[in-house]
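I am attaching a structure below and will ask some questions about it afterwards.
Heads up, one of the protein chains got dropped from this complex, but the rest are sitting where they should.
Labels A and B are assigned to the chains in the order they are written; within every chain, residues are numbered from 1.
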Amino acid sequence: MTKFKWLNDAWYVAMYSDALKAGDIVPRVMLNQGIALYRKADGVVVALEDRCPHRNAPLSLGKVCGDDRIACAYHGLEFDETGKCVFNPHGEGRIPAAARVRAYPVEEKYGMIWVWMGDLGNIAPTPVIDFLEPGTGYVHSKPNVIKMNTPWELIIDNLVDLSHVSFLHDGVLGSRDMIGAKNELVQTGNTIVVSRIMPNVSPPEYADLLYHGDQKPVDKWHTVTWMPPTIILLDIGLTDRGAERSQGTGVYAAHLITPETEESSYYHFLAVRWNLVQRSPEEHERIEKRLAEARVHAFANQDDPMMRAQYEVMKRYGGELKPVMLDIDVGVARWRRIIEKLATAQQNDAAAMA
Amino acid sequence: MTKFKWLNDAWYVAMYSDALKAGDIVPRVMLNQGIALYRKADGVVVALEDRCPHRNAPLSLGKVCGDDRIACAYHGLEFDETGKCVFNPHGEGRIPAAARVRAYPVEEKYGMIWVWMGDLGNIAPTPVIDFLEPGTGYVHSKPNVIKMNTPWELIIDNLVDLSHVSFLHDGVLGSRDMIGAKNELVQTGNTIVVSRIMPNVSPPEYADLLYHGDQKPVDKWHTVTWMPPTIILLDIGLTDRGAERSQGTGVYAAHLITPETEESSYYHFLAVRWNLVQRSPEEHERIEKRLAEARVHAFANQDDPMMRAQYEVMKRYGGELKPVMLDIDVGVARWRRIIEKLATAQQNDAAAMA
Partner (left out) sequence: MTKFKWLNDAWYVAMYSDALKAGDIVPRVMLNQGIALYRKADGVVVALEDRCPHRNAPLSLGKVCGDDRIACAYHGLEFDETGKCVFNPHGEGRIPAAARVRAYPVEEKYGMIWVWMGDLGNIAPTPVIDFLEPGTGYVHSKPNVIKMNTPWELIIDNLVDLSHVSFLHDGVLGSRDMIGAKNELVQTGNTIVVSRIMPNVSPPEYADLLYHGDQKPVDKWHTVTWMPPTIILLDIGLTDRGAERSQGTGVYAAHLITPETEESSYYHFLAVRWNLVQRSPEEHERIEKRLAEARVHAFANQDDPMMRAQYEVMKRYGGELKPVMLDIDVGVARWRRIIEKLATAQQNDAAAMA
């Protein structure tokens, strides 16, 4: 259905660290590839192709056994962390050279398990997300993950262009005052930053809860950073009219999208707050609860149905229709141009190597 | 799966008038096209392509706003009744010329909303159904609509050849006596009329309820009119043996089929009765209730499962198998020949204009 493919040469979030317990093998489909994740005795995560080369049984149905191996549940072949079959319990125990599966590079960072889906020769450092670095002292939200039956690129579109909050999330994350914001786009390398500056606007519920809770007008800003291929960082803040940003308060949020298939995606969401308004513990807890509710409501009850509906329309008309571009689409147009360029370059690389 | 396509150049029933309340936007898929229907302040119905040209959001998720416009729920673009985007709330408010959607001609008639699905240049008058015209004084049944997971042409086949009532609806709508009827076909232009005359037959339950309720033999007739592409009018009546038809009683019924996709259809059904037998109000109500039950039973529990089963067989064998034609298929063969001719002519038109 989609016009352009995802990037293989990238780190994608497989799951949060605490979703992978010692002794378990957890399956994930990422970019249409089945992956079995497990922890070695020392806690280090291994990600293997989830397919026994003997007879296509998923290795994730097997179990972790000695020497950091996993054993296939069907006929007991054992594989080490490099994906090599190192034990055949049957007959003379002969192991064909082809009995190996792909091992994916893994890094654990920011409480998440990241998997490199591309060529080993092209491996890059894992992404850096400043506000998630240790020692910042920020207050973290509870991490969320939502499975969405939506192509990943519609989710990126949604996040890169926040003009929709005044409509789809009116009253919760956006307000009519905020429509007037001017989009500004800055590109640095392949990263883009889209800013919306909104002076003297009535705060929607979410922003008001973060701040004074009195519904008085504020100066507000939304800054969206997109890093290829699927990392979105939001800087959502507000301050008193005319005051410095640093005197206000806000949220830094990471929205990390992992394509599962062409039609479905994992949406990982993790936020931190800065410059928290001092409140009684009870008041704080009440507000945190409401903020979490509002976020889940916006994503699950407003964004997700809208994106599924878009996708249904696209499918009815046989693919991605040529969209009419507005001024607000400056970020959408740009990220799509960058990803297309990168995808084409990767295909060229692949062609050159073949 | 199907051998021939539907006709675009035709009026199709989208829904009954009372299914579209002021202030609502109701979606319908017709001939694989998504359509958003709403009423203007003066009550007139508008039918727009259900797809915002900006980013493929269904307009039916939006809302009716001032000046008879509808606003997209995603980014607030507003469209007027001609399908033109007339308001972009963002930035300088620039509106690209391409920001328009198709507006479909609509007419409201006989308590139904009709949509012209074809070229504007070929537009024709809406169909005339005599017995639904105002001022006839007929007693109307409650209108029904059934969604069927069946290609529309199997439904037309079903209705054009009523010989099946003695088998599939034996006892309810048909009886064994009625098998002997002779089919007669008359074609006038592209309209066909198939008659079945059944003198001196035992009445099935439905006919008996309409008339004397004594199960005594009657003279009975079924007259089916098919008007391209999907209008079926039935004239089902009975009278005393040897008496004039006008001394008997009967039902005129409109079966109006709207293809949703190649595999699914809306089936609208509306009937009137003439020359009602005088009965006490209680008796009348009892009989009306049983007639409605019998109809729903026949369509939903007998016709629908049969047509789905036919379709499953057709799919298993990879399409529409060449059927063996019997004498009773005179109407089936004829309507299919006419529709094929009309569809070919429309494609020729389209080719000539391209």
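The rule is short, and it goes like this: a residue touches a chain if its C-beta (ideal position, glycine included) is under 8 Å from a C-beta of that chain, and two chains touch if they have at least 3 such contacts.
Quick caveat: nothing in here was measured; it's all calculated off a predicted structure.
Interface note: of B:29, B:64, B:146 or B:179, the residue touching the hidden chain in the full complex is B:179. In the complete complex, the hidden chain is touched by one of A:42, A:92, A:214 or A:244, namely A:92.
In the complete assembly, the contact with the undisplayed chain comes from B:306, out of B:292, B:306 or B:342. Residue in contact with the omitted chain (choice from B:98, B:120, B:243 or B:326): B:326. Listed for subunit A, the residues touching the missing chain in the whole complex are 29, 32-34, 50-51, 53-58, 61, 71-77, 85, 88-92, 94, 96, 98-99. Counting the whole complex, the residues of subunit B in touch with the unshown chain are 157, 161, 163-164, 166-168, 179, 182-183, 305-306, 309-310, 312-314, 316-317, 320-321, 323-329.
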